[in-house]
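Sharing a structure here in structure tokens format.
Apart from one protein chain that is not included, each protein chain of the complex appears where it belongs.
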Amino acid sequence: MSSTPTTFDVRADFPILSQTVHGTPLVYLDSGATSQKPQVVLDAEIGFLTRANSAVHRGAHTLAGEATELFEDARTTVAGFLGAEQLVWTSGATFALNLVAYAIGNATLGRGSSRFALKPGDEIVVTETEHHANLIPWQELAARTGAVLRVIPVRDDGTLDLDAAAQVIGERTRVVAFTHVSNVLGIVNPIAELTALARAAGALTVLDACQSVPHLPFDFAALGVDLAAFSGHKMLGPYGVGGLLGRPDVLADLPPFLTGGSMVTTVTLEEANFLPAPQKFEAGTQPVSQAIGLAAAARYLDGLGMDAVHAHERALERRMLAGLREIEGVRILGDASGVERVGVASFDVEGVHAHDVGQFLDDRGVAVRVGHHCAKPLHTRFGLTASVRASTSVFTTDDEIDVFLDALAGVRPFFGVGA
Amino acid sequence: MSSTPTTFDVRADFPILSQTVHGTPLVYLDSGATSQKPQVVLDAEIGFLTRANSAVHRGAHTLAGEATELFEDARTTVAGFLGAEQLVWTSGATFALNLVAYAIGNATLGRGSSRFALKPGDEIVVTETEHHANLIPWQELAARTGAVLRVIPVRDDGTLDLDAAAQVIGERTRVVAFTHVSNVLGIVNPIAELTALARAAGALTVLDACQSVPHLPFDFAALGVDLAAFSGHKMLGPYGVGGLLGRPDVLADLPPFLTGGSMVTTVTLEEANFLPAPQKFEAGTQPVSQAIGLAAAARYLDGLGMDAVHAHERALERRMLAGLREIEGVRILGDASGVERVGVASFDVEGVHAHDVGQFLDDRGVAVRVGHHCAKPLHTRFGLTASVRASTSVFTTDDEIDVFLDALAGVRPFFGVGA
Amino acid sequence: MSGLEGLYQELLLDHSKRPRGKELAPEEGRTATSHQHNPICGDDVTLRVRVTDDGGTIRDVTWDGSGCSISQASASMLTEIVEGMPRAEASALIDGFRTALRSRGEIVLDEDVYLDAAALSGVSKYVARVKCAMLAWVALEDALARA
Partner (left out) sequence: MSGLEGLYQELLLDHSKRPRGKELAPEEGRTATSHQHNPICGDDVTLRVRVTDDGGTIRDVTWDGSGCSISQASASMLTEIVEGMPRAEASALIDGFRTALRSRGEIVLDEDVYLDAAALSGVSKYVARVKCAMLAWVALEDALARA
């Protein structure tokens, strides 16, 4: 296999990568679950905590002022990095998606603007490729409101069936929630087409951007969706922080979700009035140091250049897919050709359970994810209960892909399966 | 003023305390808003992130195994520190309290067990001393379900009116939510009495433990409440983490709140089934490094001994209250004598707005909180829109209290008010 | 002048203790009212303005409110400047004030234009207090937009 040129070598920026596992160097191919964090992110958090830490948006003392500025600068940085005018901090993508579902539920129960209120029989549309985080909140919302959940099916090659989508999305559709990139297949979904269908139906569009934001240039405004959710810990940032991006008019009309401190104007014992977005969605103490850490991650990625990151990961992906196709008994989930992808591939090894494959690879220092990757319906669709997933990040190298492929080739022989 | 003996000197453990503000040493009296973090907490997080970081409860690789163990050990440590059998990780107290309110709302809408479902006319009881985080979620729940919110009033001296409580809590009461310690008054509420009244009525008890957990020995099981919420960042731990403590049977019957990954057993496109507690409440990626940091904070506090911490802060509190009473024009909110307290005092300076007081103190290096401290109804009760709050922590010293009192004595003269 | 004395100038403390125009005139035909509130510290200003019948000139700015010395003094100072001012000029005045207040001490307000309110220049170094000083000015801006 010819070596693909890497435009940057960033391994030294990530302290954890010098680990060894079972005496061999760690090959971390589980960034799809959670990414590793560069030193600048750790430094940003520690710097804040040891120099400026104090409550934001409250109090007039000097530290509080500094903290508030750093926190709001972080918002501007991350929103700017993602091309969004408005960013609501959340604890992560799961929270952000639940926020939207519950806010719609609240509208339905007469709290706040009725713009997004649902009536029994209204339809919510998701795709068969969704992570549980962008599926179950909608199932539950449907169950609570009498709305109906409908699903855009996925084809054998892992691409969404757009013909079916055109049938599923219609007059009764009020919400269309879909992932930008499947965390299992690594395929970039046709956002423009889905958004056009949803818009024609007058439906709200909710994008799960968890697996796109870390890997490709992301421009919220250009995508044309109404809302997008993402997690910091998957994009080189800290745990416990993420966000909801939103069009200003949509955030203005979406009722609050969590209630509590720092999101109100007046409060009596009887009732409360709420600040405008983003504050009305940010009840209680926010993940302040984490937001500042996430801003450092955004600046770090911006410094690398997301075009370069994407090209780097695309090269790794091609090397990986080519290698996987050569190993006997390996079946790639959603092996569509000619589609845009990020550096994620999931596969089945005939005759060896995913868990055993993962164990074998771990013995060679290779960390992959095994299981249904929180996308059980998608696995069911492909006739599996579990698969093995390898996922790359900015720090992944060609050599690591080769170590992985080499180890994988030894799996079936070890378990005495196949030729 | 005679010097109270300090049983420990921990200032060197807190890197931020060497700051200066306007050329004078920082006197941080805003721990009630957010506490500072000792080096061991920072080290625990960084240690995890640079050595073991990876997704927990997922995948079979070595790092994932280590991370899962450290994460679950953190749960055991924090739960043990607080005397609880079960701990649900949350992003903080606001989230934990909303979790309970929304879970009850979900039960009311027919999701999960009906044990906690509300009927129109059922009553939810809170106190007049509540932080917005333990008030507005209940207002909203009442508005969504047709339940009625009732309030236990506070007396002029800041203590709860237990006679009134006995009237308010009755047959129709389904939930009684109250704070252990008011974040404004610093007074420890009569938990045993309130819990007894609630239990007699067959109501669920929800304790806001934000301001008690950092300051006094806390034994969840001994308190006899059903649920308790707290925040990590107020107890020397990281932002973005906190918890909900709960009696096992209560957590078992409370329906889930957020839905998504890692909290399910089976999932189809139609519906999902949920794991038992605590997992069913922990949808999506948890604040892993923060939980590990919080465990370090719990061990640190445990090392100091919560009895010693409480005694230390009580001594500071007495010094502070005595000093405040001597300054002309200063009115302490809830100046009850003979009640148990933590190191928190809020006050009004006659003729000078709280914001101006705070600014003046800041110029002397003293960081206090000004405003309504997210307890607007309580301020209304005392005829104020804002007050000044000074709050202590393990690292606060007698000298700092004196610097604060000395500066405060200069406020009215500076603004040309009073004698 | 540095530190606290730069922030709390004599003139400011004087206005806050003896506020001018602090008695809300009754509503009538050509008045417009704006209520502004700072939820963080509870500063509160209700400001009422009357414009001439042709809508071009500001008359009778009155207000009521409560809050910190800066918010109250600022309202008091404002009423003194804008009486009889053409609308367009008031807009420019407010813009200039906002720019100076957000300048972190870089821009000092011109005493010839801002009169006593020039004493609020010092606030711009205190980011957390800028909102306090702006409150009445935002109220005027808002009221004029409706007048």
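In this document, chain identifiers A, B and C correspond to the written order of the chains, with residue numbering beginning at 1 in each.
As a convention for this text, a residue touches a chain if its C-beta (ideal position, glycine included) is under 8 Å from a C-beta of that chain, and two chains touch if they have at least 3 such contacts.
This structure is a prediction, so every number in the text was calculated from the model and none was measured.
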| item | value |
| --- | --- |
| Contacts of the hidden chain among displayed chains | A, B |
| Per the touch definition above, residue among B:Ala74, B:Val264 or B:Ala295 touching the missing chain | B:Val264 |
| Among B:Arg11, B:His57 or B:Arg331, residue touching the chain not depicted | B:His57 |
| Candidates A:Ile104, A:Val370, A:Ala390 or A:Leu405 - the one touching the absent chain | A:Val370 |
| Touch residues of chain B, complete complex, unshown partner | 57-60, 64-65, 68-69, 264-266, 275 |
| Residue numbers in chain A that touch the chain omitted from display | 22, 352-356, 359-360, 363, 370-372, 385-386, 414-416 |
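The rule is short, and it goes like this: only the chains that are shown with their structure count from here on.
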| item | value |
| --- | --- |
| Chains touching both chain A and chain B, listed by label | C |
| Chain located farthest away, centre of chain A as origin (C-alpha) | C |
| Most centrally placed chain, judged by C-alpha centres | B |
| Rounded Å distance, chain A centre to chain B centre (Cα mean) | 31 |
| Chain centre separation (chain A, chain C; CA means) in Å | 46 |
| CA centroid of chain B to CA centroid of chain C, Å | 38 |
| Residue numbers of chain B (touch at least two other chains) | 22, 355, 359, 370-371 |
| Set of chain C residues in contact with two or more other chains | 40-41, 126, 129 |
